[in-house]
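Complex shown without one protein chain; remaining protein chains in place.
Chains: A and B, in written order; residue numbering restarts at 1 for each.
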Amino acid sequence: MSILGLYNYWIVILLMMTGFYITISRTNLVKQMVGLFMFQTSVFILYISMSKVEGGTAPIIAEGLTLYSNPLPHVLILTAIVVGVATSALGLALVVRIQEAYGTVEEDEILDQDEEP
Amino acid sequence: MTHHHVLRVIAKLMIPFILLFALYVQFHGDFGPGGGFQAGVIFGAGIILYALIYGVETASRVLPPRIVRAGVALGILLYAGVGLAGLLLGGNFLEYGVLASDPTRGQHVGITLIEFGVGTTVAAVMITIFFAFAGRRTQS
Partner (left out) sequence: MIAAHLPALQVVIPLIAAPVCLLLHHSGLVWGFAPLVSWSTLGIAAALLDQVLASGTISYAMGNWAAPWGIEYRIDVLNGFVLLIVAGIGAVVMPFARTSVRREIPADRISLFYTAYLLCLAGLLGITITGDAFNLFVFLEISSLSSYILISLGKDRRALTAAYRYLVMGTIGATFILIGVGLLYMMTGTLNMADLANRIPPVADTRTVRAAFAFLTVGTGLKLALFPLHLWLPNAYAYAPSVVTAFLAATATKVAVYILLRFFFTVFGATMIFESLPFGEILMALAVLGILAASSVAIIQNDVKRLLAYSSVAQIGYMVLGISFASVTGLTAGIVHLFNHAMTKGGLFLVMGCLVFRAGSARISDLEGIGKQMPWTMAAFVVGGLSLIGIPLTVGFISKWYLILAAIEQGWWPVAAVVLIGSLLAVIYIWRVIEVAYFRPWPRDRAPVAEAPLDMLIPTWTLIGLTIYFGLHTSLTVGVASQAAESLLGATP
């Protein structure tokens, strides 16, 4: 269990923080959404990589196989992916509506417009 | 895209197979990998490909938005209806075992119907999302 042996978690953390940073630091709403998707997707990888059993195969019953990976996290994450799709569709739909209402998708310009009475 | 003959011909050849593959994934889901979610997305992708090549208006003549929207609702209702059927037949909500005289067969019936409901809703939602974004400019 060396530090490098847990490389899947390092990848997850890297992706998660990248996505989180994009979401926080960008002012462009579309880029923020991209960051948010990355952030969500990294969690999917966390779940899927955790379900891997060393030496196990895909959890479909077949002759000669006794060791299977854990299928439950896959099922859970299928649900989470659907939630992610819904979130991204709704988020982008809101961005489209914001663009129509304000004529821009830059957060600072939107804030400027709102401050003028 | 009227002048892209290659795309139009290839798409016309591909789309039936994509839809067929979706149905395979849908109904083979209880024997191998597959199921409603995947099948729904593949089916939706077939329709979206059609809309990309032939235009959203043509696609919405094939599948009018009202029907797609009804599909969203009907899929969920099928799912919930199977759940309620289990309840009415004396089991718990979503208990498939009571749907047929033999519990194993009941499980089979239940999961097939449920996955069909899921597939319908997912395909309809995918198409609705695409129409909502792609048809936006013509609406406003």
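What we mean here is this: a residue touches a chain if its C-beta (ideal position, glycine included) is under 8 Å from a C-beta of that chain, and two chains touch if they have at least 3 such contacts.
What you see is a predicted model, and the numbers here were worked out from it, not measured in a lab.
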Shown chains touched by the chain that is not drawn here: A, B
Residue of B:Pro65, B:Gly97 or B:Gly135 touching the missing chain in the full complex: B:Gly97
Candidates B:Ile15, B:Leu49, B:Leu63 or B:Ile76 - the one touching the absent chain: B:Ile76
For subunit A, the residues touching the chain missing from this view: 20, 23, 29, 32, 36, 39-40, 43, 46-47, 50, 73, 76, 79-80, 83, 86-87, 90-91, 94-95, 97-98, 101-102, 110, 114
In subunit B, positions touching the absent partner: 69-70, 72-74, 76-77, 80, 83-84, 86-87, 91-97
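Everything below uses one rule, namely that only the chains that are shown with their structure count from here on.
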Euclidean distance of C-alpha centroids - subunit A vs subunit B, Å: 24
Residues of subunit B defined as touching subunit A within the complex: 32-33, 37, 122, 129, 132-133, 136, 140
For the subunit A and subunit B complex, residues of the former touching the latter: 58, 60, 78, 82, 89, 92-93, 96, 100
